[in-house]
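I have a structure I would like to understand better, so I am pasting it below and will then ask my questions one at a time.
A single protein chain has been omitted; all remaining protein chains appear in their positions.
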Amino acid sequence: MTSENNVPLAVQLSGIVKRFPGVIANDGVNLIVRRGEIHCLLGENGAGKTTLMRILYGLYQPDEGEISLHGKIVRITSPKAALAHRIGMVHQHFHLVPTLSVEENIVLGLSEGTGPFLQLKKTRKKIHQLAEGYGLEVNPGAKVWQLTVGQQQRVEILKALYRNADILIMDEPTSVLTPQEVDALFGTLRTLVEAGLTVIFITHKLDEVMEVSHRVTVLQKGKAVATVNTQESSKAELARLMVGREVVFRVEKPKAVLGERILDVAGIHASNDRGLPALRGVSFELYGGEILGVAGVSGNGQHELSEVLTGMRRATKGRAMLEAHDLTDCSARKIADLGVAHVPTERIRVGTVPAMSVRENLILKSYRSPDFCKWSILNEKAAYENACRAMKEYEISAPHDGTAVGNLSGGNIQRLVLARELCGSPKFVVAAHPTYGLDVGATEQVRKVLLEQRSRGAGILLISEDLEEILQLSDRVLVLYEGQIMGVVNPAEVSLEEIGLMMAGTHRQEVLA
Amino acid sequence: MNWESWIIETVSRALIYGTPMLLGTLGEIYAERSGVLNLGVEGMMLVGALTGFAVAMRTGHPWLGVLVAGCVGAVFSVIHAFASITLRANQVVSGLALTFLGMGLSGVIGRAYEGLPLWSKLGKVSIPLLEKIPILGPAVFQGQYPLTYIAIGLAILMWFVLYKTRIGISIRAVGEDPATADSLGINVSRVRYLCVMVGGFLAGVAGAYWSVAYRTAWSGGMTAGLGWIVIALTIFAFWNPLWALGGAFFFAAMRVLSFRLQAWLPPELLNAMPYILAIVVLIVVSRGTLQKQMGAPSALSLPYTRGED
Partner (left out) sequence: MKMPSWIRVERRPAPSALTVLTVSLGAVVLALLVAGLFFKAYGVSPLRAYGFILKGAFGSRLGLTETIRRMIPLLVIGVGLVVAFRALFWNIGAQGQLLMGAVAATGIALFSGIPDLLLIPAMFIGGFFAGALWGIGPAYLKVKLGINDVITTLMLNYVAISIVEWLVYGPWKGITQRGFPRTDRFPDAAILPTIASTRIHWPTLAIGLTAALVLFVVLKKTRVGFEIRVVGENPHAAQYSGISQTKITILAMVISGGLAGIAGVGEVAGIHYLLQNPLSISLSYGFTAIIVAWLARRNPLAVILTSFLFGVLMRGGDVIKVSLGLPFELVDVFNGLILFFLIGSEIFIRYRVRFGVRREAA
């Protein structure tokens, strides 16, 4: 079938299934993209958008289902094959070599049959033609590291166009752009489709969807929930489609007994690893005995927030007070000593030393204390007893305390991290994606532990991509979008639609209006 | 001695002395540009020196000796390439192992050749018309080994290839950002193997120059640290073949002048200059923008695997 309502189809994905160990990333997804349209793929993290496009681009092979391009069934076995089918992709992290120039990057990997020599004049002419034709201003001789992010993105687009792409996939392209650059990008996209190209645009930002797309497909937990004409829909409807679902289980939660104010965060600004602003004036308070959830699509500043509050990243502006102590300029060690627990996102890469034993990992932060260290010598007996206790209390399943942590399952590693961080009754717990990748049993246990800490009077900052988890465990929810707080809400009183809107860029006031 | 003949003598001797440095450095530049650190240069040079000598002596053809020396150097370097690229072993250690092996094999096998004379050596030549140019003529075009001119030509050619051809772009991409190169269909392993072998070939040729042209003799360890100078010179040249040209002859000139400058600076300390300067260069390019413009290839000495966590 080449057309639907007599509009030619560019891409048709039918029944795409893709499984990874423990998760179904795409569960029978159907996608129809018409030629000459800007089609948005909307969804939260883990919805399966990027996986689906990676299948289209040949980076993954689908377990089931088929792909049709312009009506013909094809198999796309690699990015090279995708390019041969005239599909181009602009990734979130650009595939550009910083020390090479624009034209060198565009030409990289191409063998145009002109022998080993660069026909730079010809290249430059073609780049110029493309740039003019689509309004992509760029200096071919400039080195990539000298360009702004927006300009680099243009180079990526030109790269695809140079290879005759007529279907362009863009993965979260605006996450690194300034508002002006976003406008420029949208202008470019409109020019491209007017010239007959097709654009598929992955995003979680509702404003953008409304502004630039013709049609949008919403994905949720691996399934395609709906496809609508943007004009005929609204942000509210899309938000509902994006997050609305049956709630799977309810967590038993005693009423919150709030204690003193533990944390006072005022106007925190911070940059991410690439030097771009990640937090732009974040202010909130945390009280003892409550769980404050941080909702939002990954990449909107949550990671940087957890790092700033635990001393692993310096804030560029603002202040965070833990009771009477100013955390902002403290080292990670000092903050840990002050009674702050950190359950990090990457439990293996950052939170543990896989080659060292369970016993040693359990004292990774407390080894300096007199309990475990006298006159610089480690007290092995104390460490052993500590390990036995922790393993029993947190049900860490390992052959013995000398087992290397790398040999444990994900769930047991997380139990170990919790055991370590939560012993010593910390006042403030930063829990970043604590149940990510864990099986049902371990997930239950982790949530139970967090609630216990809450009952004990600790203040917990819970960061998670699992919206359900946040809504069920938290007493209050803070929504982060592009480094700013969109609103702080009571999960019992807020609707999923409202949260969805906030996560996708709408301020609370506008939502309520 | 008037200053004219002083210049002529200095430049002339610098060219002779600097040629093997240049050859070795050009090869190492390519290897490092593709992201592979090869500390085995000294070993490969010694193997090349022995091979060149032995082949020249037995066949009576010095040029054949040079060629075979290069090939042997290339084959030898494959061991390092295999360990570093395919097995992803620690490149530093692998390079050192290559040096040991090269020093050992050449020392043992070469015992039989020590002290033997070489009749079929690579002689000096002079370029007919150009040698008549005042000062420049006798300095540069008279009484030089042909390999010197080949080396200079190579420097220019290799510079051109590195910066102006597709192959060169691929090499540089592989050394800076192998993940990106890989995603664009470039075979990272293949490019690295080739570059390491180029390095091995040129190191072998440099070694052969030493034994077949310059010294016309073989003795164990005769390259005496030349390989390590090459490593320093690669950095000093900012990984650029043309600057290697200047750098090699500059260091050679310093060596040649060291006895003259004895009054001001002990010659032994002057010998330390290449190494100190290399460190200085590293300090200079450690700052942000300079690093990008002129610094080491970003992926240098990091093994590449596709998408491993």
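Going in written order, the chains are labelled A and B, and every chain counts its residues from 1.
Keep this in mind: a contact is a pair of C-beta atoms (placed from the backbone, for glycine too) under 8 Å apart; a residue touches a chain by one contact, two chains touch by 3 or more.
Keep in mind that what you see is a predicted model, and the values were worked out from it rather than measured.
Interface note: of B:83, B:162, B:208 or B:237, the residue touching the hidden chain in the full complex is B:83. Although one chain is not drawn, the whole complex shows that of B:8, B:39, B:57 or B:203 it is B:39 that touches it.
Of B:85, B:154, B:278 or B:299, it is B:278 that touches the chain left out of the display. Checked against the full complex, the candidates A:74, A:332, A:382 or A:451 give a single residue touching the omitted chain, namely A:332. Annotation: of A:312, A:451 or A:488, A:312 touches the absent chain (contact as defined above). In the full complex, chain A touches the hidden chain at residues 21-22, 311-312, 331-334, 336, 342, 344, 346, 349-356, 360, 364-365, 367-368, 373, 376-378, 380, 404-407.
Residues 37, 39, 43, 79, 83, 87-90, 92-94, 96-108, 111, 220, 225, 228-229, 231-232, 235, 266, 268-269, 271-272, 274-276, 278-279, 282-283, 286, 296, 301 are the ones on chain B that touch the missing chain.
The rule is simple: only the chains that are shown with their structure count from here on.
Mean C-alpha position of chain A lies 47 Å from that of chain B. If you check the complex, the residues on chain B that touch chain A are 161, 164-167, 169-170, 172-173, 176-177, 179-181, 183-186, 292-293, 298. Of all residues in chain A, only 79-80, 95-100, 104, 107-111, 116-118, 120, 143, 145 touch chain B in the complex they form.
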